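The complex is shown incomplete by one protein chain, all other protein chains being positioned as in the whole.
Order of writing sets the chain letters: A and B. Residues in each chain are counted from 1.
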Amino acid sequence: MRFKFPLMAIGLEVAMIVLFSLFVQYETDHNTTSHINNTMAADMDGFLKLYPLFQDVHIMIFVGIGFLMTFLKKYGFSSVGINLLIAALGLQWGTIAQGMLHSHGKKFQIGIKNMINADFSTATVLISFGAVLGKTSPIQMLIMTIIEISFFAGNEYLVGEIFKASDIGASMTIHTFGAYFGLAVAGVLYRSGLRRGHDNEESVYHSDLFAMIGTLFLWMCWPSFNSAIAETGDKQYMAIVNTYFSLAACVVTTYAFSSLVQHRGKLDMVHIQNATLAGGVAVGTCADMTIHPYGSMVIGSIAGIVSVFGYKFLTPLIATKLRIHDTCGIHNLHGLPGVMGGLAGIVAVAMGASNTSTMAMQAAALGSSIGTAVVGGLTTGAS
Amino acid sequence: MRFKFPLMAIGLEVAMIVLFSLFVQYETDHNTTSHINNTMAADMDGFLKLYPLFQDVHIMIFVGIGFLMTFLKKYGFSSVGINLLIAALGLQWGTIAQGMLHSHGKKFQIGIKNMINADFSTATVLISFGAVLGKTSPIQMLIMTIIEISFFAGNEYLVGEIFKASDIGASMTIHTFGAYFGLAVAGVLYRSGLRRGHDNEESVYHSDLFAMIGTLFLWMCWPSFNSAIAETGDKQYMAIVNTYFSLAACVVTTYAFSSLVQHRGKLDMVHIQNATLAGGVAVGTCADMTIHPYGSMVIGSIAGIVSVFGYKFLTPLIATKLRIHDTCGIHNLHGLPGVMGGLAGIVAVAMGASNTSTMAMQAAALGSSIGTAVVGGLTTGAS
Partner (left out) sequence: MRFKFPLMAIGLEVAMIVLFSLFVQYETDHNTTSHINNTMAADMDGFLKLYPLFQDVHIMIFVGIGFLMTFLKKYGFSSVGINLLIAALGLQWGTIAQGMLHSHGKKFQIGIKNMINADFSTATVLISFGAVLGKTSPIQMLIMTIIEISFFAGNEYLVGEIFKASDIGASMTIHTFGAYFGLAVAGVLYRSGLRRGHDNEESVYHSDLFAMIGTLFLWMCWPSFNSAIAETGDKQYMAIVNTYFSLAACVVTTYAFSSLVQHRGKLDMVHIQNATLAGGVAVGTCADMTIHPYGSMVIGSIAGIVSVFGYKFLTPLIATKLRIHDTCGIHNLHGLPGVMGGLAGIVAVAMGASNTSTMAMQAAALGSSIGTAVVGGLTTGAS
């Protein structure tokens, strides 16, 4: 038992090194033999051009999500520490899993988009981690990382390559998927003792300030998240602008409704830390479509309201009725706004904001994301 | 009373959405009809090129200013939380106010410079917030955000379009304006009970460390702030280099004079947190002029000294004599160094460091910034 965690971690790392030696090439390996130098220079130029966006996504994964979960006074180390472990392992496995799926088992090259996608794949695990924080051991998290990213890569392939659905900011494939995967695991792990009388589940003044570091970096970098893998040019520009204004609108409605539902009109730090980000989640699917800034502000405004109501009314209900204990309330930050993002995508396609996808394909992508997540989560929880 | 804040916030957000739907277009809307594709691609390229600078400014607004004000142990939530609300509302209103002024009431397009300018406009409110922290309610801050940005946009139009003065890093239009606006409001709100025996106005060890997060991110990103809207090429390069060395010199003199004025030579954390940034403020107006690195170091050195003396001697004086209570000492970080920046700009123009402006126009810009700020602040405080 004592050596189980170190041995499994070492074994996984050795496996990663072997897989990388077999399948992963530099982007330069191929080009130098078959393309002209010009192309290579242009590629490298593109690499540096997207590198700042990649770094923003990186900040979200490591600082943003890590510190967002420090609001519970006893779980500060767990959240930041295990967050780093999950992300470091996950990005290696995500690189392999996604790379092999898209190259159909052949060798593939590491470009900036692979690196961004690998970061994305770890995000799903980190979102799910928010539901099971305090319920799992590091060893269980290693297993969950490997399994969840496999399911994620499968679903992502289905959504992108088979359905050819649009989901640029990954409302469906990351947020919805991560949330329902985590809730399914949490449902399996439910023990009645966990729900009540948890001293650990309290925040103190400084832990709430640490969490705000997470919130603010997530908030600021979200436009990069939703635009990082968008088509260069108009679509990338629109993804940045739409996400930016959606988030701004979301903050205002979050504060308004937080004050509205609270006793005596005080603001609730949990809402401020989390619901202010729902606008980034909800605008994800249609971020690169011509929904216009005011359209994204409408989406963001509603997302903030939905998220606050989720924290106030739905989370207690889910805990008592469905016996699912959601430590960080990921259902309200990722689940509900993610589904809302999927629906907004369908509406946007219906209104002609995009011509690369159809309503049916968007609906299939949403269904597939929820379905795969629940099945994957139940499997993981049981194992 | 209980519903006043949420209702006002919702009303403002609805108004923003309506204004955006009427006036705001994508940058692509216009171009696709009248320009060739090449131009568009170049525009997008410029967008991504300035995007990292924009993100740095964003970090300053949300993390930098927010955490800088957490040094008071009881106001941590207020400063970070209300900071986010002000900024999110302000950037929407700033986009509209500035856009409509410059387009003379017609539809306008959202480019990276509008987004940077919108961030700038919120900075003025956040600076003023530092003077009234602990004295105002969230609802008063909503009102102040709308009024102050209107005055700011007016003054900025006057300085840039009418006087055609140079103020690339906004020593005058943001720092001086924000400081005197805030002081005027604080003067109106003055109540004698506030000044003395305030337990809330103490820092504790950890709150001072949180504030250092703000300081460091502001310090690092300031070169981006002063260069973000500079003319691409030489001027942008000079704005970065000048600001960088001004800040470095400012740190050294701040430490020296903090030790000099303190009892027994100890360093004062308030000075380290704030005065080290005065070099960025003071070099703002002439950042893109050929003042040479050593010139900017002279400006930075003096700014650090002025700011330390301000904290040590002027703030207590202003509180007792002028009956203005300046919670965070913004007069020393933004007011004095801002005026110094305006004066440095006049000197630099006189010495031929720029050929796009005249001494008279620079002086007019400085006077207008102070005048508009005081009038605007008194109006706001009274309302």
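FYI, contacts are C-beta pairs under 8 Å (C-beta built on N, C-alpha and C of every residue); 3 or more make two chains touch, one makes a residue touch a chain.
Remember, predicted model here, so these are calculated numbers, not experimental data.
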Selected from B:S259, B:T358 or B:T379 as touching the chain missing from the view: B:S259
Listed residues A:I10, A:I162 or A:L322, member touching the removed chain: A:I10
Omitted-chain contact residue, chosen from B:T136, B:T176 or B:S224: B:S224
Footprint left on chain A by the chain that the document does not show: 2-3, 5-7, 9-10, 12-13, 16-18, 20-21, 24-28, 40-41, 44, 47-48, 51-52, 55, 58-59, 62-63, 66-67, 70, 76-77, 80-81, 84-85, 88-89, 91-92, 110, 115, 138, 206, 210, 213
Interface residues of chain B (partner: the chain not displayed): 49, 52-53, 56, 205-206, 208-209, 212-213, 216-217, 219-221, 224, 232-234, 236-238, 240-241, 244-245, 247-253, 255-257, 259-260, 264-265, 267, 269, 272, 276, 290, 292-294, 297-298, 301
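We adopt the following convention: only the chains that are shown with their structure count from here on.
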Cα-superposition angle relating the copies chain B and chain A, to nearest 5°: 120
